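Report on one structure; see the data block that follows.
Only a single protein chain was left out; the remaining protein chains are all shown in position.
Let's turn to subunit A:
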Amino acid sequence: MCAPVIPLSFAKNTRGLRSQLKDSVPVTGMGPQVGAYGVQDTLRSGFSSVKNELLPSHVLELSEKNFQLNQDKMNFSTLRNIQGLHAPLKLQMEYRAARQIQRLPFLQSSHLALDTLKGNDESISFEDILNDPAQSEMMGEPHIMVEYKLGMM
């Protein structure tokens, strides 16, 4: 497996933005409210409020949600412009393979291979300090989490 050419954690991609003008930031709904048939799952997430769903309440909420996705998109697009189509294709194939090395959804997986590929093992950011999922106070029902992961819910 070849290591990525650009250290992804420290790349500044100002030129990649121009090719991204067509794709906009995907605006996903705030919270896991879609249940069966694409309707609000009232039993699990309570009554819906239009205000809560439409507007993010904090300036950073939307940008932080999609930050990693957008960074990856920009990096791959720059890589494609520099080295050709094969480079992002190869990298994405490796990411897809490494992402499958994990435990069941309700257990803690280390994501070691994925972190090494992405360069996250050589940097520390707020994702490593705050809200560590290993110390989360809420535990999910294992059956429901597996069903959600498999798309059966």
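One rule holds in what follows: contacts are C-beta pairs under 8 Å (C-beta built on N, C-alpha and C of every residue); 3 or more make two chains touch, one makes a residue touch a chain; residues count from 1.
As a working rule, contacts and distances are computed from a predicted model.
Asks: The complex lacks one chain in this depiction; which UniProt name from "Large ribosomal subunit protein uL14m", "High affinity nitrate transporter 2.6", "Serine/threonine-protein phosphatase 2A 55 kDa regulatory subunit B" or "Proteasome subunit beta" does that chain carry?
Replies: Going by UniProt, the chain not displayed is called "Proteasome subunit beta".
Asks: I need the residue numbers on subunit A that touch the omitted chain, in ascending order.
Replies: On the side of subunit A, residues 10, 12, 32, 44-45, 52, 56-61, 63-64, 67, 105-106, 122-133, 136, 138-142, 144-145, 148-149, 153 touch the unshown chain.
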